[in-house]
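With one protein chain held back, the other chains of the complex are shown just where they sit.
Presenting chain A:
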Amino acid sequence: MTLIRIILKRLLSMSITLIGVAVIVFFIIRIVPGNPIAMMLPPGAGEEDIARLKALYGFDKTLPEQFLIWVRGILGGDFGTSITSRQPVMSLVLGRLPATLELSIMALVMAVMIGGTLALIGTRQRGGKAEALIDVTNGVSLSVPDFLWGLLFILLFGVLWPVFHISGRVSPALDLPFVTNFYLFESLLRLRFDIWLDLVSHMFMPALALAIPLAAIIAQLLKQSLKETMHLDYATLARTKGYSENHVILREALPNAILPTLTLVGVQFTFLIGGTVIIERLFSYEGLGNMAIDAVINRDLPLIQGIVILFAVIFTTVNLLVDLTYALLNPRLRHG
(Lines give C-alpha, C1' and ligand atoms only; values in the text may rest on other atoms or scores of the structure.)
Protein backbone atom coordinates (compact mmCIF):
# COMPACT_ATOMS: atom_id res chain seq x y z
CA MET A 1 0.00 0.00 0.00
CA THR A 2 2.37 2.62 1.29
CA LEU A 3 5.09 1.48 -1.06
CA ILE A 4 2.92 1.76 -4.15
CA ARG A 5 1.78 5.20 -3.07
CA ILE A 6 5.38 6.33 -2.61
CA ILE A 7 6.37 4.98 -6.02
CA LEU A 8 3.46 6.65 -7.81
CA LYS A 9 4.05 9.96 -6.08
CA ARG A 10 7.73 9.78 -6.93
CA LEU A 11 7.20 8.86 -10.56
CA LEU A 12 4.89 11.84 -10.93
CA SER A 13 7.39 14.26 -9.41
CA MET A 14 10.17 12.63 -11.45
CA SER A 15 8.37 13.40 -14.72
CA ILE A 16 7.69 16.99 -13.67
CA THR A 17 11.37 17.42 -12.73
CA LEU A 18 12.54 15.98 -16.03
CA ILE A 19 10.25 18.24 -18.05
CA GLY A 20 11.53 21.22 -16.08
CA VAL A 21 15.14 20.20 -16.63
CA ALA A 22 14.52 19.71 -20.35
CA VAL A 23 13.01 23.19 -20.74
CA ILE A 24 15.72 24.89 -18.69
CA VAL A 25 18.71 23.23 -20.32
CA PHE A 26 17.32 23.69 -23.80
CA PHE A 27 16.82 27.43 -23.49
CA ILE A 28 19.79 28.27 -21.27
CA ILE A 29 22.39 26.81 -23.58
CA ARG A 30 20.83 28.77 -26.43
CA ILE A 31 20.89 32.03 -24.51
CA VAL A 32 24.51 31.86 -23.38
CA PRO A 33 26.97 33.22 -25.94
CA GLY A 34 28.76 30.87 -28.30
CA ASN A 35 27.66 29.59 -31.67
CA PRO A 36 28.04 25.89 -32.39
CA ILE A 37 28.03 26.45 -36.12
CA ALA A 38 30.88 28.94 -35.94
CA MET A 39 33.00 26.34 -34.16
CA MET A 40 32.57 23.85 -36.97
CA LEU A 41 33.27 26.08 -39.93
CA PRO A 42 36.56 25.86 -41.73
CA PRO A 43 38.30 29.20 -42.18
CA GLY A 44 36.94 31.17 -45.14
CA ALA A 45 33.52 29.52 -45.29
CA GLY A 46 30.85 31.59 -47.00
CA GLU A 47 27.27 32.61 -46.11
CA GLU A 48 25.96 29.69 -48.09
CA ASP A 49 27.91 27.11 -46.09
CA ILE A 50 26.63 28.60 -42.86
CA ALA A 51 23.02 28.43 -44.00
CA ARG A 52 23.44 24.83 -45.14
CA LEU A 53 24.94 23.74 -41.83
CA LYS A 54 22.25 25.58 -39.89
CA ALA A 55 19.55 23.80 -41.85
CA LEU A 56 21.28 20.46 -41.35
CA TYR A 57 21.13 20.77 -37.55
CA GLY A 58 17.74 22.51 -37.52
CA PHE A 59 19.13 25.81 -36.19
CA ASP A 60 17.29 27.73 -38.92
CA LYS A 61 13.93 27.11 -37.22
CA THR A 62 12.49 29.18 -34.35
CA LEU A 63 13.39 28.17 -30.77
CA PRO A 64 9.94 26.76 -29.90
CA GLU A 65 9.98 24.73 -33.10
CA GLN A 66 13.44 23.40 -32.30
CA PHE A 67 12.28 22.51 -28.79
CA LEU A 68 9.26 20.59 -30.08
CA ILE A 69 11.34 18.69 -32.58
CA TRP A 70 13.83 17.80 -29.86
CA VAL A 71 11.15 16.64 -27.40
CA ARG A 72 9.35 14.62 -30.08
CA GLY A 73 12.68 12.97 -30.83
CA ILE A 74 13.31 12.11 -27.17
CA LEU A 75 9.89 10.53 -26.84
CA GLY A 76 10.80 8.35 -29.80
CA GLY A 77 14.17 7.52 -28.21
CA ASP A 78 16.17 9.85 -30.45
CA PHE A 79 18.26 12.48 -28.66
CA GLY A 80 19.65 13.99 -31.82
CA THR A 81 23.13 13.91 -33.33
CA SER A 82 26.28 15.22 -31.73
CA ILE A 83 27.69 18.13 -33.66
CA THR A 84 31.35 17.36 -33.03
CA SER A 85 31.38 13.60 -33.52
CA ARG A 86 28.36 13.33 -35.83
CA GLN A 87 27.14 10.27 -33.93
CA PRO A 88 23.78 9.73 -32.21
CA VAL A 89 23.83 11.42 -28.77
CA MET A 90 22.05 8.44 -27.27
CA SER A 91 24.78 5.93 -28.09
CA LEU A 92 27.59 8.35 -27.13
CA VAL A 93 26.03 9.05 -23.76
CA LEU A 94 25.05 5.48 -22.97
CA GLY A 95 28.56 4.40 -23.95
CA ARG A 96 30.07 6.69 -21.31
CA LEU A 97 27.42 6.12 -18.62
CA PRO A 98 28.88 2.82 -17.32
CA ALA A 99 32.26 4.44 -16.65
CA THR A 100 30.67 7.19 -14.53
CA LEU A 101 28.30 4.80 -12.77
CA GLU A 102 31.17 2.50 -11.83
CA LEU A 103 33.23 5.41 -10.55
CA SER A 104 30.34 6.87 -8.54
CA ILE A 105 29.31 3.56 -7.03
CA MET A 106 32.91 2.72 -6.18
CA ALA A 107 33.19 6.12 -4.46
CA LEU A 108 29.91 5.55 -2.64
CA VAL A 109 31.01 2.14 -1.40
CA MET A 110 34.32 3.62 -0.21
CA ALA A 111 32.51 6.50 1.53
CA VAL A 112 30.12 4.15 3.31
CA MET A 113 32.91 1.82 4.38
CA ILE A 114 35.23 4.56 5.61
CA GLY A 115 32.47 6.69 7.16
CA GLY A 116 30.70 3.70 8.70
CA THR A 117 33.89 2.32 10.22
CA LEU A 118 34.84 5.69 11.69
CA ALA A 119 31.33 6.11 13.13
CA LEU A 120 31.44 2.67 14.75
CA ILE A 121 34.94 3.18 16.18
CA GLY A 122 33.96 6.64 17.42
CA THR A 123 30.88 5.21 19.12
CA ARG A 124 32.77 2.33 20.66
CA GLN A 125 35.44 4.71 22.01
CA ARG A 126 33.08 7.59 22.77
CA GLY A 127 34.49 10.17 25.09
CA GLY A 128 38.01 8.89 24.45
CA LYS A 129 41.00 10.01 22.42
CA ALA A 130 39.97 7.98 19.35
CA GLU A 131 36.70 9.87 19.12
CA ALA A 132 38.42 13.23 19.42
CA LEU A 133 40.82 12.21 16.64
CA ILE A 134 37.91 11.12 14.41
CA ASP A 135 36.14 14.44 15.03
CA VAL A 136 39.22 16.41 13.98
CA THR A 137 39.71 14.24 10.88
CA ASN A 138 36.05 14.74 9.95
CA GLY A 139 36.34 18.48 10.32
CA VAL A 140 39.38 18.63 8.04
CA SER A 141 37.86 16.28 5.45
CA LEU A 142 34.68 18.30 5.32
CA SER A 143 36.41 21.59 4.69
CA VAL A 144 38.39 20.37 1.66
CA PRO A 145 36.37 19.89 -1.56
CA ASP A 146 36.69 16.72 -3.63
CA PHE A 147 38.71 18.24 -6.49
CA LEU A 148 41.38 19.48 -4.08
CA TRP A 149 41.71 15.96 -2.73
CA GLY A 150 42.03 14.91 -6.36
CA LEU A 151 44.89 17.36 -6.99
CA LEU A 152 46.58 16.30 -3.78
CA PHE A 153 46.38 12.61 -4.71
CA ILE A 154 47.74 13.31 -8.18
CA LEU A 155 50.75 15.03 -6.62
CA LEU A 156 51.24 12.45 -3.87
CA PHE A 157 50.43 9.12 -5.50
CA GLY A 158 50.93 10.00 -9.13
CA VAL A 159 54.06 12.12 -9.02
CA LEU A 160 55.93 11.82 -5.70
CA TRP A 161 55.15 8.21 -4.98
CA PRO A 162 53.62 6.73 -8.12
CA VAL A 163 51.71 3.71 -6.86
CA PHE A 164 48.40 4.39 -8.61
CA HIS A 165 47.45 5.32 -12.15
CA ILE A 166 46.28 8.90 -12.24
CA SER A 167 45.11 9.14 -15.80
CA GLY A 168 42.48 7.30 -17.81
CA ARG A 169 40.17 4.43 -17.03
CA VAL A 170 42.28 1.48 -18.08
CA SER A 171 45.80 0.93 -19.44
CA PRO A 172 45.63 1.34 -23.22
CA ALA A 173 47.92 -1.64 -23.74
CA LEU A 174 45.33 -4.02 -22.30
CA ASP A 175 43.13 -6.03 -24.66
CA LEU A 176 39.53 -5.70 -23.50
CA PRO A 177 37.35 -8.68 -24.43
CA PHE A 178 34.18 -6.98 -23.14
CA VAL A 179 30.72 -6.69 -24.66
CA THR A 180 29.44 -4.03 -22.25
CA ASN A 181 31.11 -0.87 -21.02
CA PHE A 182 30.73 -1.95 -17.40
CA TYR A 183 34.38 -2.98 -17.43
CA LEU A 184 34.77 -3.34 -13.67
CA PHE A 185 31.71 -5.53 -13.40
CA GLU A 186 32.35 -7.56 -16.52
CA SER A 187 35.99 -8.22 -15.69
CA LEU A 188 34.82 -9.79 -12.43
CA LEU A 189 32.23 -11.93 -14.23
CA ARG A 190 34.83 -13.11 -16.71
CA LEU A 191 37.30 -13.72 -13.87
CA ARG A 192 39.80 -11.42 -15.58
CA PHE A 193 41.35 -10.21 -12.34
CA ASP A 194 44.34 -8.73 -14.15
CA ILE A 195 42.05 -6.26 -15.93
CA TRP A 196 40.01 -5.74 -12.80
CA LEU A 197 43.10 -4.76 -10.83
CA ASP A 198 44.20 -2.39 -13.58
CA LEU A 199 40.75 -0.76 -13.56
CA VAL A 200 40.75 -0.44 -9.78
CA SER A 201 44.20 1.08 -9.72
CA HIS A 202 42.98 3.72 -12.21
CA MET A 203 39.76 4.31 -10.32
CA PHE A 204 41.08 4.29 -6.79
CA MET A 205 42.37 7.84 -6.57
CA PRO A 206 39.44 9.63 -8.26
CA ALA A 207 36.97 7.49 -6.31
CA LEU A 208 38.72 8.25 -3.02
CA ALA A 209 38.73 11.98 -3.78
CA LEU A 210 34.98 11.81 -4.37
CA ALA A 211 34.47 9.61 -1.32
CA ILE A 212 36.30 11.57 1.37
CA PRO A 213 33.83 14.45 1.87
CA LEU A 214 30.88 12.04 1.88
CA ALA A 215 32.72 9.67 4.23
CA ALA A 216 33.20 12.53 6.68
CA ILE A 217 29.51 13.42 6.53
CA ILE A 218 28.52 9.80 7.09
CA ALA A 219 30.96 9.40 9.98
CA GLN A 220 29.69 12.53 11.68
CA LEU A 221 25.96 11.95 11.28
CA LEU A 222 26.00 8.21 11.94
CA LYS A 223 28.17 8.62 15.02
CA GLN A 224 25.82 11.30 16.32
CA SER A 225 22.69 9.21 15.89
CA LEU A 226 24.44 6.09 17.20
CA LYS A 227 25.41 7.93 20.35
CA GLU A 228 21.88 9.20 20.80
CA THR A 229 20.48 5.72 20.30
CA MET A 230 23.01 4.29 22.76
CA HIS A 231 21.48 6.56 25.39
CA LEU A 232 18.00 5.19 24.84
CA ASP A 233 16.67 2.88 27.49
CA TYR A 234 16.57 -0.20 25.31
CA ALA A 235 20.29 0.05 24.60
CA THR A 236 21.02 0.50 28.31
CA LEU A 237 18.69 -2.40 29.11
CA ALA A 238 20.44 -4.60 26.56
CA ARG A 239 23.64 -4.00 28.50
CA THR A 240 22.01 -4.99 31.79
CA LYS A 241 20.72 -8.15 30.09
CA GLY A 242 24.34 -9.14 29.52
CA TYR A 243 24.87 -8.21 25.87
CA SER A 244 28.37 -7.04 24.98
CA GLU A 245 29.03 -3.44 24.00
CA ASN A 246 29.73 -4.53 20.42
CA HIS A 247 26.44 -6.38 20.23
CA VAL A 248 24.53 -3.40 21.59
CA ILE A 249 26.11 -1.04 19.06
CA LEU A 250 25.83 -3.31 16.04
CA ARG A 251 22.57 -5.13 16.67
CA GLU A 252 20.46 -2.85 18.85
CA ALA A 253 21.58 0.68 18.03
CA LEU A 254 22.80 0.55 14.43
CA PRO A 255 19.58 -0.62 12.72
CA ASN A 256 17.66 2.19 14.39
CA ALA A 257 20.33 4.85 14.04
CA ILE A 258 20.99 4.28 10.36
CA LEU A 259 17.80 5.76 8.86
CA PRO A 260 18.67 9.49 9.00
CA THR A 261 22.14 8.70 7.61
CA LEU A 262 20.62 6.73 4.79
CA THR A 263 18.41 9.61 3.67
CA LEU A 264 21.35 11.95 3.78
CA VAL A 265 23.59 9.56 1.85
CA GLY A 266 20.98 9.51 -0.90
CA VAL A 267 20.97 13.28 -1.21
CA GLN A 268 24.75 13.47 -0.93
CA PHE A 269 25.21 10.73 -3.51
CA THR A 270 23.64 12.98 -6.14
CA PHE A 271 26.19 15.67 -5.18
CA LEU A 272 28.91 13.06 -5.49
CA ILE A 273 27.76 12.21 -9.02
CA GLY A 274 27.83 15.93 -9.77
CA GLY A 275 31.41 15.95 -8.50
CA THR A 276 32.44 13.36 -11.09
CA VAL A 277 32.40 16.09 -13.77
CA ILE A 278 35.47 17.85 -12.39
CA ILE A 279 37.12 14.75 -10.99
CA GLU A 280 36.86 12.85 -14.28
CA ARG A 281 38.46 15.82 -15.97
CA LEU A 282 41.31 15.93 -13.45
CA PHE A 283 42.06 12.24 -13.88
CA SER A 284 41.29 12.13 -17.64
CA TYR A 285 38.75 9.45 -16.82
CA GLU A 286 36.60 8.69 -19.87
CA GLY A 287 33.17 9.13 -18.34
CA LEU A 288 30.10 11.26 -18.81
CA GLY A 289 31.49 14.21 -16.86
CA ASN A 290 34.58 14.46 -18.99
CA MET A 291 32.38 14.24 -22.08
CA ALA A 292 30.14 16.98 -20.67
CA ILE A 293 33.06 19.40 -20.36
CA ASP A 294 34.17 18.65 -23.93
CA ALA A 295 30.61 19.16 -25.11
CA VAL A 296 30.41 22.54 -23.39
CA ILE A 297 33.78 23.66 -24.80
CA ASN A 298 32.67 22.65 -28.32
CA ARG A 299 29.18 24.10 -27.90
CA ASP A 300 27.83 20.70 -28.88
CA LEU A 301 24.24 21.59 -27.95
CA PRO A 302 22.54 18.23 -28.64
CA LEU A 303 25.20 16.40 -26.64
CA ILE A 304 24.99 18.83 -23.68
CA GLN A 305 21.22 18.40 -23.65
CA GLY A 306 21.48 14.63 -23.72
CA ILE A 307 24.03 14.51 -20.89
CA VAL A 308 22.04 16.89 -18.69
CA ILE A 309 18.84 14.90 -19.20
CA LEU A 310 20.69 11.69 -18.35
CA PHE A 311 22.14 13.23 -15.17
CA ALA A 312 18.64 14.36 -14.21
CA VAL A 313 17.30 10.83 -14.74
CA ILE A 314 20.11 9.45 -12.55
CA PHE A 315 19.46 11.98 -9.77
CA THR A 316 15.74 11.40 -9.63
CA THR A 317 16.19 7.63 -9.76
CA VAL A 318 18.64 7.75 -6.86
CA ASN A 319 16.11 9.75 -4.85
CA LEU A 320 13.38 7.25 -5.65
CA LEU A 321 15.59 4.36 -4.53
CA VAL A 322 16.44 6.14 -1.28
CA ASP A 323 12.76 6.73 -0.51
CA LEU A 324 11.94 3.10 -1.19
CA THR A 325 14.78 1.81 0.98
CA TYR A 326 13.71 4.15 3.74
CA ALA A 327 10.15 2.83 3.57
CA LEU A 328 11.37 -0.77 3.56
CA LEU A 329 13.66 -0.28 6.57
CA ASN A 330 11.27 1.71 8.71
CA PRO A 331 9.14 -0.75 10.71
CA ARG A 332 6.44 1.84 11.29
CA LEU A 333 5.90 2.37 7.60
CA ARG A 334 6.21 -1.31 6.90
CA HIS A 335 3.59 -2.44 9.35
CA GLY A 336 1.71 0.77 9.88
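What to note about this one:
The rule is simple: contacts are C-beta pairs under 8 Å (C-beta built on N, C-alpha and C of every residue); 3 or more make two chains touch, one makes a residue touch a chain; residues count from 1.
Throughout what follows, contacts and distances are computed from a predicted model.
For the chain that is left out, the UniProt protein name among "ABC transporter ATP-binding protein", "CoA transferase", "Electron transfer flavoprotein subunit beta" or "Cell division protein FtsX" is "ABC transporter ATP-binding protein".
The chain omitted from view is touched by exactly one of A:T17, A:N256 or A:T325, namely A:N256. One of A:L237, A:V267, A:I297 or A:L321 touches the chain omitted from the figure, and that residue is A:L237. Not every partner is drawn; the one left out touches chain A at residues 232-234, 236-245, 252, 255-256, 331-332, 335.
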